[in-house]
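Accompanying notes for the structure given below.
Note that one protein chain is taken out, while the other chains of the complex remain in position.
Right after this comes chain A.
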Amino acid sequence: MTKPLLELKNVVLKVNRNTPEEITILDHLNLTINAGDFITVLGSNGAGKSTLFNAIGGDLSIDSGQILLNGKDISHDSVEKRTSFLGRVFQDPKLGTAPRMTVAENLLLAERRGQRRGLIPRNLNRHMAHYKELTATMHNGLDERLTTATGNLSGGQRQALSFLMATLKRPEILLLDEHTAALDPRTGQDLMHLTNERVSQDNLTCLMITHHMEDALTYGNRLIVLHHGKVTYDVAGDKKQALTSEQLYSFFAEIE
């Protein structure tokens, strides 16, 4: 359980490199993620939370430091290559699904995440029964709309689909970037419960950015706080369970 899965060592990431507006977003950040960790990530705007995800995903290249997956340096691997171990859900429901393709087609695309796609027929019908079962677990009517273009779904349905797509092929690491923030409170909570269920059932390793202090405390076995591009707070296990929102608030008041 305590084998390091992903390690970030002294990671520095700057934007607007070599211009007067150069800003250091990640500043010698160190983070070790163990297999099976469900980490909630807190931090104020601009602390570097999304940038951390983009550094792991490869959307942004790091200036120095190392990112290791199972001890192997992946700092310079392309976005496409990293998707073989990475599942992601974005905050905007529109970013996670292809609007003109049907729900089933989207799922089929996700099934081959990070794998070679050849000139072989897609065989959508062979997967339909499985997809029906899978979408039914979301309890939001998604299973009735498998042949609907995702552009016609509600935000909640689209985001539930994005989540299914990210976990359909088991990711070694799942990155959730405020994936319930754009939904109404009720739908958001439903998706949060489903997320927790799926992560613990499949024993997924997961990082979840949230602005909900309560969610950060309720879910996961570990909580980290990012501040000015560094991990300034990191609790796990019993210590995290004992943490209260008052303690967290006072911690935030201190660092601001």
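One rule holds in what follows: a contact is a pair of C-beta atoms (placed from the backbone, for glycine too) under 8 Å apart; a residue touches a chain by one contact, two chains touch by 3 or more; residues count from 1.
Simple rule for what comes next: contacts and distances are computed from a predicted model.
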item: Protein name, per the UniProt record, of whichever chain is missing from view ("ABC transporter permease", "Cobalt transport protein CbiM", "assimilatory sulfite reductase (ferredoxin)" or "Phenylalanine--tRNA ligase beta subunit"); value: "ABC transporter permease"
item: Of A:H76, A:R112 or A:R170, the one touching the omitted chain in the full complex; value: A:R112
item: Candidate in contact with the missing chain, chosen from A:P20, A:G71 or A:P121; value: A:P121
item: Which of A:V12, A:L68 or A:M101 contacts the chain that the document leaves out; value: A:M101
item: Residues from chain A at the interface with the omitted partner, ascending; value: 57, 78-81, 83-84, 86, 88, 90, 94-101, 105, 108-110, 112-115, 117-122, 165
